[in-house]
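Here the complex is missing a single protein chain, while all its other protein chains stay put.
Take a look at chain A:
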Amino acid sequence: MLTFILRRLMLAIPTLLLISLVIFLLVDFAPGSPMSEIPLTVPPEVRQKMMAAMGADKPVMVRYVLWLRQFFIVEPQYAIDALFGTDFAQGAQRIISWQSKVPVFQIIGERLPQTLTVVGTAYLIGILIALPIGIYSAYRQYSWFDIGGTFFSTVGFSVPTFFTGNILILIFAVKLGWFPTIYDTNLRITDWESLVKMLKQMALPVTVLALFNAAEISRYTRASVLENLGQDYVRTARAKGMPERVVLLKHVLRNSLIPVVTVIALGLPTVFGGAIVTEQIFKINGIGAALIGAIHVSDLPTVQTITFIFAVLIVAFNLIADILYGILDPRIRYD
């Protein structure tokens, strides 16, 4: 198992290098310049100097190598320094946002908690809703519960979040006024009142994302449970006189969860992508909003870094999914 993980980690390095190169080049070739926000009255020599100050005038490959060094060597050192109060980095040049001139990782550190609260809660709630629905739908296939559940998950899966989001805002925030339309990023939970406020502002975005996740996961769960219900070992368990509860929740579920857990692990990073849209709709100042903002002003280092972090998450969760698969299924051996 350990050798498997190590081997996969070694394999991940070239993969990530390739991804980083592709991302860097694609983002770099996109039209737009960091100077587009600078007034036209600024003379060209000054513009040139500004570009040089940011390092934006260097050839793309030079900037790529520099960025790589910063991402993989400098930034981890800063992270360690921040954690343990050491001084490994010794003031080395960090990845700096062209727009705000602060380190990109500082921006990420400020924005990520907003995203994680909403996305994380939504994913958790989504899973908690999806599993029972999927299991029961499969167990009572073609019942009214199953038909209803399948209908809602098909709708939830096929209607985009920006649509459900706006509908929910229209009904519950604008018409009924139950929830705020704008997410207050600066809200700190200090007492009961602020806690309620926090829950209220989280309610709509979390609902939108949770519904979407629940739709997908419940479909997988239903299909997986259904497939396993027809297996011979289920008949054996019944022939042994096991109660239905044990047959379903032990024998069938344990087998059905193997692919579902994989889907959940693989889906987690993609939720960040989906959250970008939700953050726009609900005006949540999270990592997705940071990315969109950076794209608008051609803040290449920020765009490249955040996009690459998404890629790292995908690779990491792929590995996690594989490891979980091996833990859950005794037939899989890693050697």
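Assume contacts are C-beta pairs under 8 Å (C-beta built on N, C-alpha and C of every residue); 3 or more make two chains touch, one makes a residue touch a chain; residues count from 1.
Keep in mind that, in the parts below, contacts and distances are computed from a predicted model.
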item: UniProt protein name of the chain not shown, from "Electron transfer flavoprotein subunit beta", "Maltose/maltodextrin transport system permease protein MalG", "Fumarate reductase iron-sulfur subunit" or "ABC transporter ATP-binding protein"; value: "ABC transporter ATP-binding protein"
item: Touching residue (missing chain; options A:76, A:132, A:160 or A:243); value: A:243
item: Omitted-chain contact residue, chosen from A:255, A:278 or A:307; value: A:255
item: In chain A, positions touching the absent partner; value: 231-233, 235-243, 246, 251, 254-255, 258, 328-331
